[in-house]
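A single protein chain has been omitted; all remaining protein chains appear in their positions.
After this line comes subunit A, so read on.
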Amino acid sequence: MTILKHVLESVENQFETFQILNEDGKIVNKADMPELSDEELKELMRRMVYTRVLDQRSIALNRQGRLGFYAPTAGQEASQLGSHFALEKEDYLLPGYRDVPQLIWQGLPLHQAFLWSRGHFAGGQFPEDVRALFPQIIIGAQYVQAAGVALGIKKRGKQAVAVTWTGDGGTSQGDFYEGMNFAGAYKAPAIFIAQNNGFAISVPREKQSSAKTLAQKAIAAGIEGIQVDGMDVLAVYAATKHARNRAINGEGPTLIETLTYRYGPHTMSGDDPTRYRSDELNSEWEKKDPLIRFRKFLEGKKLWSEEEEAKVIEDAKNDIKEAIKKADQAPKQKVTDLIGFMYEELPVNLQAQMEEYQAKESK
């Protein structure tokens, strides 16, 4: 069976990690350097810094009991925001539960993101021009839905794509394969992003699959796959831009695996990462930090300064303060509100229950 082994090796060897900036912020791949203006480069940095602050504040707010469900994002900024930066307003986002930053940069007001975290219905009432579904909780379910959105976009003849994110654990789900396979079969404009942060809660990547890379899983679906340095915001951006161009040109979906790391716990609901990750591993990844790397790159081009960074941090803190205030002002949600959202027209059983709760809530 040496022939099969040979085939597998030759396939796996095609998935080298795509990188543009190395850990020192030096360009190592000039040919693939994306065409971004100085302003755009600075905007990318601004978003990453802002989102890092948002993460720190969200963790604090969660600990104070002022936020509900929260999945920390620090470490994954390049993966989340680099991919998002390659998208357009008309694209449709199907995020996973950790991918709230992409929604915010797509235009979801911060206070609504906080309300979503609290389970308040107003957090799910996205502005009409934010083409996105709320973050998915069921691992991988967004992949099959993205195939549907992408097919719809294709049928409508729109110049847009459906983009979805999951994690390394998500790639073990059946829906991961079904979504890619459906989108591939219909040549639908979809981008599937697997953010491989090394751990599905506690289970390490090696225990998810024998596959050397997650990107190679694209091959079975007959679509393009690429593994990217997920701590390199330019590489993630360039790969996503490439995938978007392919999709718009009718060349079908792409799977992008981003190699990244989350510094924090899986979620703020009791996960203790010291049970499954070592300090050595943490510091190894912290050296690859997407903000440090990109800051070095921008400073080398004289595009970034401490003052600018301080300003972004200040702005973020102020925005967050305002947003949490606004979230606190949202009317307390009532069971009767929620009953009203079950169907377009209330069926008889819920009509009766609506009356019961109206009576309870008017007391």
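Convention: a contact is a pair of C-beta atoms (placed from the backbone, for glycine too) under 8 Å apart; a residue touches a chain by one contact, two chains touch by 3 or more; residues count from 1.
The criterion applied here is as follows: contacts and distances are computed from a predicted model.
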item: Protein name as given in UniProt for the chain not displayed, "Biotin transporter", "Cell shape-determining protein MreC", "Aspartyl/glutamyl-tRNA(Asn/Gln) amidotransferase subunit B" or "Alpha-ketoacid dehydrogenase subunit beta"; value: "Alpha-ketoacid dehydrogenase subunit beta"
item: Candidate in contact with the missing chain, chosen from A:Y50, A:Y143, A:Y261 or A:W285; value: A:Y143
item: Touching residue (missing chain; options A:N13, A:Q125 or A:S202); value: A:Q125
item: Among A:D175, A:E257 or A:D319, the residue in touch with the chain that has been omitted; value: A:D175
item: Residues from subunit A at the interface with the omitted partner, ascending; value: 92, 94, 121-122, 124-126, 133-134, 138, 141, 143-153, 155-156, 162, 174-175, 178-179, 181-182, 185, 338, 340-344, 347-350
